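So that we are looking at the same thing, I have put the structure below in structure tokens.
One chain of protein is taken out of this complex; the other chains stay put.
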Amino acid sequence: MSDILEVDSVSKSFGGVRAVDGASFRIGAPGIYGLIGPNGAGKTTLFDVICGRQFADSGSVRLAGVRIDRLRVHQRVRLGLARTFQECRVLEEETCLDNVLFAAQDKNLGREMIQTFGRSEAYRRTAMAEAERLLDLVNLGNLQAEPAGNLSYGQRRLLEIVSSLIVKPRLLLLDEPASGINPTLLNMLRDFLLRMFAERQIVVVIVEHNMEFIMSLASHILVMHQGRVLEEGPPAAVQTSQRVIDAYLG
Amino acid sequence: MPASGIRFAVTALLEQIVNGMMMGAIYVLVALGMVLIFGVMEVLNFAHGVLFMAGGYLCDVFVVHATGSYPLAVVLTMVTLAIVGMALERTVFRRLRVNLPMQIVASLGLILIAENGAVLLFGPSALQLSVPSVRSLVRVGELSFTVQHFIIVGATVVSIGALHVFLHHTRFGTALRATSQNAEAARVIGIDSASIYRITFAVACALAGLGGALLGPLFLISPQMGDLPLLKGLTAIVLGGMASIPGAIVGGFAIGIVEAVSTLFIATEYRDMVVFTVLIAILLMRPWGLFSVRVRGDA
Amino acid sequence: MQRLASIDHVPVVLGEVCSPAAAAEAPVASDYSIPLILTVPTAPDLTKQGNSFLFRVNADTDQLNEALAAYVGERHLSPLSFIAWNNDAGRGGVNGMKALLPKDIAIGYVGYFDVGAVDFSSDVTNIRKSGARAVMLLMDEEPGALAIRQIRDAGLDSQLMGTLAMGSDRFLTRLDAKYLDGMVQYSAFPPSAPLPRIQEFGKAYRARFGEEAHGFAAQSYDGLLLAVKAMQAAGTATDGAAIQKALSGISFDGVVGHIQFDGDNQAKPPVYITQWCKDGTRKIDFPANLKSECGAG
Partner (left out) sequence: MLPARTAPLLSGALFAAALYLVPVPFAGYPYVLFALTLTLCYAIPAMALNLLLGYTGLVSLGHMGFAGVGAYVTAVLMKHGIASFAPSIAAGTLAAGFVGALVGVPCLRLRSHFFIIVTLAVGMLLFLLFNNLDWLTGGAAGLPGIPRPRPLDLGFAVVDPRRPVGIYLLAATVFVLVFVIQYALVRSDFGRSLAAIRQDETLAASRGVDVFAHKLTIFAISAAIAGLGGGLQVVFLRAAAPQSFGLLEDINLVLIVIVGGAGSLFGPSLGALLFVALPEALRVADAFRMVLFGAALVALALFAPRGLWGLAAAAARKLRSDESAVARVGHS
């Protein structure tokens, strides 16, 4: 079975700044992977290249063998890639339930037009049960009918993650999910992610600064430094690697 | 093409380039004001055309009823409109900084107020303001132009220079550029963005007033005199790349010249179509405008 | 118009000023069988829609152009250029004039501009490039004054030819005489012509409004009297159809001259040509029997 995610010598620069300089790594087995590195290591740029927010200057990205680095964002999503945003984006005017149901909706334009006159609400009924279950898991069950705009920052982040999970993605990319979240919610987030991973056996890649959170969650860590993958391996090995310590302490 | 034909074509081309520079200068004055306001405040001021028109009427009032001297009237017009600009910014546009559709509604409301106000105060028919520089002519070989043509181009070049000095060599100007690049960052280091917005609007409206005061005597001062300059000015800042001042300057002059020279090849009533077709063509090739750099996140 | 016809139930309507509006109102007039008397719009095809309730007192562009075409022919002012409004009055005037010109007159540059435009520099350049001997301006006073000033400021000395509105003293307030010297224009009502009906109306108009009478006023005045006379002849002030019948057969000596409607309900008032003199007065150039010196046009 080919790798789920394969990043092959990707480079990206803005003017003179080489943000990503030939980064490469492969993820074959399902698991929770951490992507860490000091500021300016190119984590966010690489993350954006994989998600499609940025196009790579050179190199390639493959999702389950299919090359995606030239596709537009929505095409990658339909191939099973899902992501959350560092700035946490939700549909503020829609209710929490509608946020999740919208994520589950089939976005194919042709089928949408047929539904416009067919008026079938089939998918919403089938997705409803799963949506409510996931919302309950993150204690948002009682806020189903509340517009997302009224939620706290932490609750919005949980809603965003639930919305990206409802579509059963093959690869879930989380962009600093721990930032700005109080410890109690952090534990709930960790348990939720572990439970979802246990249920779904997918690949989760987390870009994160919160070492304690990432080390307790990820089974495999990738360390980036100056645009390249410096080190990768289980958390214990990576924490003791001299190269990583030098990179951080400079 | 017979010899005389070539000579005719060259003089015609020269004549249209001068006319193009003159109208281009007017578009630059309007575009500069709009690009300043948009660059600093993310506000697209559709009411800029009526400020241009107000410049024409104010200049007429200051010449005929107050001072009798055109240069003094132009200065008074610019000062008055700077004050009007500050008032507008405080009452209307500051609250609408982010909300684009409401900026448009507010601008359209201001257009209705200004154009119909002009009809109420000065009557529907246009005013004709006769000033010395429009009556005296300059002969250039077989061609002749009013002195006003060259005053307009000269005044615009001076304004561009003054604006450049203000923006790059004064403390206030640097603060203004900082606010345009990143309002929050500027505020963090102690720049009072409220006064920046006020000054930006004052300078922008003064420039528009200057444009109206310069073009009014050459043609007519009428309630609708600002409409076409607004559209051409908008086209200029889009060509230039929305927030780029050099882009607005080159865009304004380019439109003026292309528009004027195009009338040698196609019928004049299609002149305005030329400008809009050029705009759409350029945006197809460079969807972010001629001059502005590709902004990060523009995948 | 809809409001006048259905709510106010008026018997006769005295005409619209611009042709597109007149074109839209004509069908409403025939729907409610209310005679619509036009006294200003000049688009030739207005009276060619077979609408029996539409009457026109003023001459259309073809009739007006006949006199000027003869003037251009006699002096062989070729090539002849035009600057005209980009609407039916403008385009109708240009096409009408072209049809009436002798074959040996070449057409130089023709420039159209939208109502409200003020910059004629490109037209001036093209006229100079085409080496035009004469330029006909088909527009009303406001753009006319602008175009003339820009033509003369750019050093062009071609013979200028204008329309009705450019022959009145009001036009002098927009331009000083030196710009107008030598310009000719057709006219339906030369205010200082030595004709009794013109002098009388002129005096009465000046007494009432304090300024010189002009063609539009004279034609509308006749239109009003015409309607009254028709209503008297039909003996009714409400039955539109009867008034229409009276109007089509009417023969009336108005201020602008004798008015009688042809098959298309179009009158044939006399047309004159006047020329501006250096001192700001006018003289009549056509018809020959009224040829006069400066001050009597």
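Order as written gives the chain letters A, B and C; numbering starts at 1 within each chain.
One rule holds for everything that comes next: a contact is a pair of C-beta atoms (placed from the backbone, for glycine too) under 8 Å apart; a residue touches a chain by one contact, two chains touch by 3 or more.
This structure is a prediction, so every number in the text was calculated from the model and none was measured.
Within the full complex, the chain left out of the display is in contact with A, B, C. Across B:179, B:222 or B:235, the residue that sits in touch with the chain not pictured is B:235. Within the complete assembly, A:83 is the residue of A:12, A:83 or A:157 that touches the hidden chain.
Checked against the full complex, the candidates B:113, B:138, B:157 or B:194 give a single residue touching the omitted chain, namely B:113.
Although one chain is hidden here, its contacts on subunit A can still be listed: residues 51, 53, 72-75, 77-78, 82-83, 85, 89-94, 98, 102-103, 105-107, 109, 111-113, 115-117, 119, 123, 163, 167.
Although one chain is not displayed, its contacts with subunit B can still be listed: residues 38, 44, 92, 95-96, 99-106, 108-114, 116-117, 119-120, 124, 227, 231, 234-235, 238, 242, 269-270, 272-273, 276-277, 279-280, 283-284, 287-289. What subunit C contributes to its contact with the hidden chain is residues 2-3, 6-7, 19-20, 23-24, 26-27, 43, 49, 85-88, 90-92, 112, 114-115.
Note that only the chains that are shown with their structure count from here on.
Of all chains, C has its CA centroid at the greatest distance from the CA centroid of subunit A. Each chain gets a centre from its C-alpha atoms; the one nearest the centre of all protein C-alpha atoms is B. For the pair subunit A and subunit C, the distance between mean C-alpha positions equals 76 Å. Between subunit B and subunit C, the centres computed from C-alpha atoms are 38 Å apart.
Annotation for subunit A: no residues touch 2 or more other chains. Counting only residues that touch two or more partner chains, subunit B has none.
Contacts from subunit B toward subunit C in the complex involve residues 8-9, 11-12, 15-16, 19, 23, 125-126, 128, 137, 139, 142-146, 219-220, 222, 224-225, 260, 263-264, 267-269, 271. Subunit C meets subunit B in the complex at residues 86, 111-114, 116, 118-119, 121-126, 128-129, 131, 142, 145-146, 153-155, 174.
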